[in-house]
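Left out: one protein chain. Kept in place: all the others.
Going by the order they are written in, the chains are A, B and C; count residues from 1 in each one.
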Amino acid sequence: MEPDENAMEVRHLRKSFGVLKAVDGIDFELKQGEFLTVFGPNGAGKTTLIKILCGLTQPTSGTAKIAGFDVTEGNVEMRKEIGVISHATALYADLTPVENLMFFARMHGLSQPEEKAMKVIDEVGLSQRRNDRVRTFSRGMLQRLSIARAILHDPTILFLDEPFTGLDIHASNVLKEHLKRLHNRRRTILMTTHDISCGLEMCDKVALQVQGKFAFMENIADVNRDQFESMYFDAVRDNQFVMEIGS
Amino acid sequence: MNLYFNQIAAIVWKDFVTELKTRELLSAMFIFALLVILIFIFSINLSIVKASEVGPGVLWVAFLFAGTIGLNRSFMLEKENGCLMGLMLVPADRTTIYFGKLISNFIFLSIMELFILPLFMIFFNIEILEYLGPLLMVIFLGTLGFCALGTLLSSLSSNLKTREIMLPILLYPLLIPIVIGVVRMTGQLLEGVPLLDMMKWVGLTASFDIIYIGVSIMTIDHILEE
Amino acid sequence: MMDQEINEDSGGESSILVWLTGITFFAAMAAIFLFVPTEKTEGPIQRIMYFHIPSAWLSFFAFFIVFVSSILFLWKKEREWDIYANASAEIGVIFCSLVLITGPIWAKPIWGTWWVWDARLTSTLILWLIYVAYLMLRAQTDAGSMRARYAAVLGIVGFLNIPFIHFSVLWWRTFHPQPKVISSEGFGKGMDPSMLATLGVSLGAFTLLYFLLMGQRIRQEKLKDEIDRLKREKLFSS
Partner (left out) sequence: MDNFGFLFAANAFVWGGIIYYVYTLKQRNRELEKDLALLKEAIGKESR
């Protein structure tokens, strides 16, 4: 990838089926090394946005380029450049951390899968438990191992879908440390969250997604925190209202 | 191309390691198949009917029911913790997931069948050793067809709320042709008819296998999409 | 825009279709009960055939439409094709059920038994099971692209099964004494031209009925979509 090229370029992205519009015309771009946090009420289409961007689902119209690859083409090469951390850990409960990561390393086609697995397990501080079954792990440890899985192949772009959900304070601090380190290593990061303080703390850009659209997107330097907070709460409240009538 | 086979091998390896640790799948399938055979034996009077006439049907019903348990379990493992999503994010073609699961399902089912066969021989008093070669061939064709369609449909049903119920409802009607084929072939084999005299059945089951593997390759992309 | 389309559907074209279907059905009924002579060996019961065969043809045609629409859906990913497949499967299952009901009613006085494991009956039953499973799959999943994709895969897999069912069931029975089959050649041989004509009219009437029902079902699905859309619009504007 060229250094000056955008890591992400999203144009008029839409995802709808029949009348349901999960993503309804989103435009943005991110340079390499930038960190974007997307806030938004439940059902605003944040998860769908991430799913489109990492090629799990196809958009109805519009284009998205990730690391120079077009997501609509279902590009296998693109998936080498991305790592995804979500609420679901994507780890096999009956395997050990080493076996899990070795498996994913082999799927990525990495050479020396075992060494790579050991190395990232060390990085997330789980080397003492590396031969225990994942089923016995706490939520925080699972999330750390999930990070290890996502950064195993050293991706240039990371997607995080509400990574703080269900974590205790210690675990979320560990996660924040990792995110900062990755950010310092100039990894491009897109994160969705409900946690205002965590979300605003690390990012370069903030966006607010409401009903499938970006209602707001600014550089963090230009954002008045209180104003943003009240705007976010309004959006969540309105959404709550909509959801209640809808059902 | 090398990477492609490596990825398939990795999926199979992963399923085997899991099975070695938990030993849940094979034992459950084996005991279930055994129970099916026993229940059939209690419900038919073996002194009236000829064992070689009802035996093949009972055997295949046992394989089919036990195999369905295996399929359900196999995709449940992938759905737990969203592992299937993790698999879809690695730089691998979607068909590697299909083939990986197909091969591991096929191997597990075959191992179970190898354990069941001697018991079947003993319980029904049927001599199968002299027909073992062609019999294994028939079992291979039948099991492959079952797994080809079963893997496709269990990857589909695993996303439904009522997956345990829906898999058999979707799968069994579609499997009827192959069940008729393999039961007929097994029965004839045990009567001493050589496999060469049943080439139309061999052709039917083999083309079933090929067509459904082909259809799965073409449609798996549409199923493995969030 | 969608609104207009729906209103148009309920107007001009479809009312012509309604009249045409009605008239053809009337003609078919007249032919079946007044015009066509009673068959010598089977007696009046033979007149069931003029419903039975068109129903069978119709369900098969409907399943073929499911197959085609499913392929087109996976290719184009347009909701339109999903609607067609859904509507056609529903109609197909209904007429397949009628086949399965009228068959035994005919068989009881003629063969002396409600059901024989005859090749044709068996394959119709299997077909019915496949498409009932298809409708169950649709009923169990929420509306959305997942339901449409899964249903489309099943629509394709199910239709490709038909030749396998046909041959396996046919060969399966040849090892046993065969009952008198309603095979097309056996039926056609002793057939009077007036019988053929009656059958033809009846076939026409049922085919028209299929298109009429399809039109209604499609319109309904579109209405449903329209209501969903308006609901959403209303909620978002408030």
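Going forward, contacts are C-beta pairs under 8 Å (C-beta built on N, C-alpha and C of every residue); 3 or more make two chains touch, one makes a residue touch a chain.
All values reported here derive from a predicted model rather than from experimental measurement.
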Displayed chains contacted by the hidden chain, counting the whole assembly: C
Listed residues C:K77, C:H166 or C:K224, member touching the removed chain: C:K224
Sole residue of C:L17, C:I94 or C:L203 that reaches the chain not shown, by the stated touch rule: C:I94
Residue ranges of chain C at the interface with the undisplayed chain: 43-45, 47-48, 51-52, 55, 94, 97-98, 101-102, 105-106, 108-109, 209, 213, 216-217, 219-220, 223-224, 226-227, 230-231, 233-234, 237-238
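Definition applied: only the chains that are shown with their structure count from here on.
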Rounded Å distance, chain B centre to chain C centre (Cα mean): 32
Multi-partner residues of chain A (at least 2 other chains): 58
Per-residue overlap in chain B, given as positions that touch at least 2 other chains: 225
Residues of chain C defined as touching chain B within the complex: 74, 126, 129-130, 133, 136-137, 140-141, 146, 149-150, 152-154, 156-158, 160-161, 164-165, 167-169, 171-172, 175
Touching residues (chain side chain B, partner chain A) in the complex: 3, 6-7, 9-11, 13-14, 17-18, 21-22, 77, 80-83, 85-93, 221, 225-226
In the complex, chain A residues that touch chain B: 51, 54-58, 74, 76-80, 82, 84, 86, 88-95, 99, 103-104, 106-109, 133, 149
